[in-house]
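Omission of a single protein chain aside, the complex is shown with its protein chains in their original locations.
Residue numbering begins at 1 within each chain, and the chains themselves are lettered A and B in the order written.
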Amino acid sequence: MSTQLLIAALVAGSVYALIALGLNLVYGTMRLINVAHGEVVMIGAYVAYWGISLLSVGPLISAFAAMPVAMALGAAIYFGIFRRAMQSAEFMERIEGNSLLVFFGVSVILQNVASLLFTPNQRGYRYQDEIVHVIGATVPVNKLIVLAIAAAVCVAAVLFFRRSTLGLAIKALMQQREASALVGIPLTHIELASLCLGFATAALAGVLVSMTEEISPFMGFPLTVTAFVVVILGGLGNVLGSLIGGLILGVLETFGVALTGPSYRSIMIYAVFIAVLLLRPQGLLGAGRSRT
Amino acid sequence: MMARIGRAASAVTAVALLAIALPVVANSYVVGVCFTLLVWIALTESWIVISGMTGYISLGHVVFVGVGAYVAALTWLALPIWLILPLAGLTAAALAMLVGYPCLRVRGPYFVILTFGLSELVKYIVVNIESALTVSGRVLFGAPGVETLYLIALALAWVSVILALIVRESRFGAALRAIRENEEAAETIGVAIGKFKAAAFVLSSIVPGMVGALLIMRSTYFEPLEAFNPQTSVLIVTMAVIGGSDRPFGPMLGVVFLVLLQELLWTNLPQLYMIVVGALLVAVVIWLPGGIYGRIQRMATAAAR
Partner (left out) sequence: MFKSLATSIAGLGLALANANGAFAADPVKIGFSLPLTGIFAPAAPSQKNAYELWREQVNAKGGLDVAGTKRMVEFVSYDDQSDPGQAVKIYEKLITQDKVDLLLGPWGTPHHFAVAGVLERYKFPMVGDTAASVQLRDLKPGYIWFPTSALPDEQGKQLPLLLKSLGVKTVAITTAQHPFALENKKFIVEGLKANGIEVVSNAEYPLDIRDMTALISSLKQANPDAELSLSMTGDSVLYTRQAKELGFTPRVQFVLVGPAATFFTKIFGNQVDGLLTMGHWSPSQTKWPKAKPFYDAYVAKYGEPPDYLDSALSYEACEITEQAVAKAGLDHEKLRQTIASETFDTIDGPVKFNGVVNATTPTMFLQYRNGVFEIIWPKSEATASVMTK
């Protein structure tokens, strides 16, 4: 049973980590609270669904269509909505609250447009769902694929932020915004890049999710909530933290539930969430006290 | 301060007194629509006492509504309505007192997410309690008609607006605003920020608790997933922001605007209503930071010049 739970924890945790990664990226660089993150995941999921249903194209290939779509959406939101607003000091003062509301409006629009276009019903497709046996546990192949890809992207992300120029620039922006501008880091370009990267990872997560679960226009909101739980656990703005947070949530969802019983699943998750928020709001890996 | 409150309060009271006559002249449907308006006014005006004044945006205000609804559902057969309502409000206030102090130490976006998490936590606790009691949904037989409920809603809306006015114009409100502008500075000059924030939080919970009791009398059915629906929290924030969350009269505008919009768009694509609301929210936050009320104020001052 434990191997079974471990695999489930890893699969779930890696997807949560991937989703939270994008959220963290966007918050860390621009302090935008993207509550529409789940809807970007939803868009990725639908691209994959229509890819396989209409064009018989596998989700792994559809991912290469989903990510650009999401990036285009991110760019549109950046230029269309935030660019102008972020020039006003009044707006920037309460940027977190304002972005929360703006992204909330965006999420409502995306959900209802999807509902209008695709009907609110759940949809699903079958992809690589043959069962294989791994160390005494049974797993469908698609879950292993999801785990492999999500884990690979997460590892790549960590390396990206430590090694690559763009990654370091983004990290600089996250840590010291004014100083970065002073040393010549082009803020607009970096902000745009991180927003697009954040959206792209969300869309990729959506493609992965669609391989193992049913999708619907309203699937986004619970995933956004999950992403926030992960981000809080690991620390807002902390990329490595979101990986750890994702795994912790995956473990809670599987081993935690096995321990306390399924009826307390949501109580347990929210209780842990609130406890971390109250006792260590900067997250388990975050440093310093929470600042407004 | 008293003079300023006095003028606004008299205006509000006059309107409220007039509104008492509504059930006599209008049919049940109109009364029902006004009931909805008043309920949302009561909720949003209470919300700004904490979120508008202190800047601590609560995204979990439905928890007070749900708690009030639960109290009403539990005591429905045992107590008369005029006892149930204040009991619902007090229970909500008790919850606010219990969680307010620790929760309000958390700042900014963390507070937002925390209130949401809290509301969900309480929701699932109630779900488990109900299932442990082997109760699956509670029906409230013999609830009063919409005319009576309307009058109660009118009273609650009046209370919430007056409360918002008083808080805003009082020294208490000034302290809250100071907290919103710069919490550390306020602390330095001696404002007991913890106590003030907690007090505002408690004040903002009482009317929503009573509204919760009122709402399930209207729908005659209590079910925790419905009563603690996070969408209510989100709508409160949306209406308050669109109307203008800085002034007591702002949220009222937001409520009226959105409810009327819904009446207009109802017969057409209903998803369109939601899309329009979403677009409005984006537009208001980006281009109308003070909400509709703020814009009107600005136009008024510009015209006066």
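A few comments on the model shown:
Going forward, contacts are C-beta pairs under 8 Å (C-beta built on N, C-alpha and C of every residue); 3 or more make two chains touch, one makes a residue touch a chain.
Owing to the predicted nature of the structure, the values given are computational and were not obtained by experimental measurement.
Among B:Ala16, B:Ala94, B:Val127 or B:Ala279, only B:Val127 touches the chain that is left out of the view. Note that of B:Ala8, B:Leu87, B:Leu118 or B:Val146, the residue touching the chain absent from this view is B:Val146.
The omitted chain makes contact with just one of the residues B:Leu85, B:Cys103, B:Ile236 or B:Met274: B:Met274. Summarising the interface, subunit B meets the missing chain with residues 27-29, 32-33, 36, 124, 127-128, 130-131, 134-137, 139, 141, 143, 145-146, 215, 218-221, 223, 225-226, 229, 231, 266-267, 270-271, 273-274.
Taking the whole complex into account, subunit A touches the unshown chain at residues 1, 4-5, 8, 12, 112, 115, 119-124, 129, 131, 138-140, 143, 213-214, 216, 218, 222, 226, 253-255, 257-258, 261-263, 265-267.
By definition in this document, only the chains that are shown with their structure count from here on.
With each centre defined as the average position of its C-alpha atoms, the distance from subunit A to subunit B rounds to 31 Å. Per the touch definition, subunit B reaches subunit A in the complex via residues 55, 57, 59, 102-103, 105-110, 112-114, 116-118, 120-121, 124-125, 128, 131, 183, 234, 237-238, 241, 269, 271-272, 274-275, 277-282, 285-286, 289. Residues 27, 33, 81, 84-85, 90-91, 94, 96-98, 100-102, 104-109, 111-113, 115-116, 225, 228-229, 232, 236, 263-264, 266-267, 270-271, 273-274, 277-278, 281, 290-292 of subunit A are the ones touching subunit B in the complex.
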